[in-house]
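Quick one: the structure is below, and I'll ask about it shortly.
The full complex has more chains than appear here; those shown keep their coordinates.
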Amino acid sequence: MKCLWNEEDILTHAHFEPSLLKTAHTLRVGVFGATGYTGQLLIELLREHPHVRLQFATSERETALEDGTPLIPADSAPLDSVDAVFLCLPNGVSGSVAARAVAAGVRVIDLSADLRLESAALYEQTYKMPHPAPQLLPAPYGLPEITRAALHNALYIANPGCHVTAVLLALYPLARAGALSAAPIIADTKTGVSGAGREPKPESMFCEVYGDVKPYNIGRKHRHVPEIEQMLHKLQPDCGSLIFAPHLVPLDIGLLATVYATLKPEWTLERAYAEYQAAYNAEPLITLHPLGRAARIREAAHQNGAVVGVSEGQGNTLILTCAIDNLRKGASAQALQNFNIMFGLPETIGLL
Amino acid sequence: MKCLWNEEDILTHAHFEPSLLKTAHTLRVGVFGATGYTGQLLIELLREHPHVRLQFATSERETALEDGTPLIPADSAPLDSVDAVFLCLPNGVSGSVAARAVAAGVRVIDLSADLRLESAALYEQTYKMPHPAPQLLPAPYGLPEITRAALHNALYIANPGCHVTAVLLALYPLARAGALSAAPIIADTKTGVSGAGREPKPESMFCEVYGDVKPYNIGRKHRHVPEIEQMLHKLQPDCGSLIFAPHLVPLDIGLLATVYATLKPEWTLERAYAEYQAAYNAEPLITLHPLGRAARIREAAHQNGAVVGVSEGQGNTLILTCAIDNLRKGASAQALQNFNIMFGLPETIGLL
C-alpha cells in the first residue's frame, strides 16, 4: 500500500487540509483483543478518527462491547477486509497473529511485548517462552518522538509499553546527545492500576491497592529493563545501566517516571536543557516544562501526549520527570500515533 | 528530675513489671498545639499510656477537642503543673515555648523543626527566620534507633519529621558502618497528605490531590535536606550528598522512602544486609524484611513502628525502602517513644 498523503504534510502539519482527507478513502482496521483497557480505549479513539472504519473487533469471551460493538473470535476475523490491525493480545499470542497478518499483507500495530525486543533470545530469557514470530525481528519500534523515521510505511510496528515510554522520553534528549555518564540511571516510576490490565487479579483488587504505595519487581527484575536498555544503548552505547523501581499507586490511570541521571563532567544543566528544547519543542504530543518545573500525573492523565520536566538534582545529577496517561501515550494513543505515521496521515489526527 | 525507673528496665524490656509502674507515680504532661493532626493523635496516644496524665492541651482558636477535652490558650498553660510538655506548634513559635518550659524545669519534646538543626545559622538559612531559642542548640535529636544513648534523661528533645525519619532509618546501618560511597544518595519519597498539616491550603484540597502524583521541592530545595545530611555526615563524614525528591500521593497517611545508595567497592549486598540485621533485629519498633523484599506503605500505616527493606539494585547500588505512618513513627508515636526514653520508662509503653 502506498502512502496516501505526501510526507510534507507530516513535517509541516500546518498546511494540512482536512477536507482533502475527507474525500480520500478511509482506512479499514480491525482490533484483536477488544475487551481489555487498551482495546476498549483504542476503539473509542478509532471511532473518533476521521479516516478510519472499524471493520471488526475480537474477543474470545465476550460477544459485544458495552456500546454494542459486536465482538468475534480472533479466528473468525476477516483479515482480508482490513488495511491494518491493532493487536491488544497477550504476550506470546500476539506475535503469532502479527505474523499471520503480515503474511496476509495487512499492516500491524502490536501493543503486546512480542515484537519489542530485537532478539528472540533476549525475549525468551525475559518472557520465559519461545518467541512466537522470530522472523519479524527486529521490528520497527514505535516511539515516534525517537524513532519516527523508521515508521513511515512500516509494515508492522512494535508499540512500547507505558513504563518504557515514560522512561525513554525522560532520557532521550540526553542519550541522543551522548550526555549520560556511565553511572547507573535510576528510574523510579509511579503507576496507576490499569497498567495491570482488566483481568481480575488479587493484587489489582480495590482493597489491595487502596491506601498503599507498593514497590514491585524493583532493581533489574522487571521485564521492561531490557527493553529500555535496548533503546538507550542504541542511542548512547556508553551510557550507564538501568535501575528500575516501579511503584503501584492508588490511581486508575496515569504514570510518572522520576529519573535520576548523571551527566558527563563537561555537561551543565543548561546545556542539557537545551537538548530537551531541541528534541521536544516542535513535538506536537510533548509538553516540555520550563527548566526546574517537574511533571505531575494530573497534567497528563486523560491526555494523549506526554509532559516532560527537567530539574536540578545535585552536582551533575539531574531529575527528569515524565508524566503520561499509561493507557494513552503509554498504549492506545501511541498506537494510533504510530498508525497515523505508518499510513502517512498527519501524526496527530484523532489525538489532539 | 531523676529517672523514675532504672535503666535496666529499658535494656531488658522483658522483665519489666507493669504492676510496679501502676503503683509508681504518674507523669503529668501538657500538649501545646492540640488541634493539628499530630497534636490530636498524640493526645489519643497519651490517653492510652498507663503512666501519663494529660494536664492541659492548648489551642489559640478552638476551645475543646471533638472528644470534649478542653483547650486553653498557650499563654494560660500552667507549666508548673506538668513534668513534660509536647510541642506541636509552628516553626518559629515552638522554640520560644521550649525555652520557656526548659527554664521552668519542665521537660520538652518539640515536634516542630526549631530544635532539629544544630546550628542557628543553618536554621536561619533554611527557615528564613531568626532562631527562636539558639541557647538550646544543639538539642538531643530524637530518632531513638540512632540516637538512643543521648536521650535518657534529656531535658529536651528535637523530634524529627516524617521524611527525615524514613530516609535516615533506610540509611542508618550503612552510614554507621561507613559503607556509603561518595556518590549522591537519592531519596525518592511518597507521602500522604496529612504531612502537610490540618490547616486548609489549596494544595491539600481533595480535588487537588485526587488522581495525581506530584513531585514537589525536589533536588536540594526541601527544608529537610540539611536535617538529613546533618545526621548522615555525623554518622559517616565521607558519604555522598543527598538528592531528595518528595512526591505527594493520594493517601491520607503513610510515607514510603525509596532510597538509592551506592556502596564502597569493598562492600557486598550480603555484607550490607548484615549491617541492617545488626542494627534492627533487636529494635522493637523496626520490622526488617528479608533481603530482597521491599517495604510498602500498607505495612506501616496505622502502626507505630517502621518497616525497612533492602533490595538489590545494580552493581554496588542498593534500593532501600522504609515505610512509616507519617503521623506516628514520623511524628507523634516517635514523640512518645522519646518521652518514654527520656523518663526511663520502657520504650514501647503505649506504642505496642
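So that you can tell them apart, the chains are marked A and B in the order they are listed, and the count of residues begins at 1 in each.
The definition used in the following text is that contacts are C-beta pairs under 8 Å (C-beta built on N, C-alpha and C of every residue); 3 or more make two chains touch, one makes a residue touch a chain.
None of these values were measured; they are calculated from a predicted model.
J.: To what total copy number does the complex in this file extend, with 2 chains depicted?
T.: My count of identical chains over the entire file-defined complex is 4.
Criterion: only the chains that are shown with their structure count from here on.
J.: Could you give the separation in Å between the centres of subunit A and subunit B, each centre being the mean of its C-alpha atoms?
T.: Here the centre of subunit B sits 42 Å away from the centre of subunit A.
J.: Please output the residues of subunit B touching subunit A within their complex, sorted ascending.
T.: 183-184, 186, 188, 190, 211-216, 218-220, 241-243, 245, 247, 249-251, 254, 256, 258, 260, 262, 294-298, 301, 309, 311-315, 317, 319, 321
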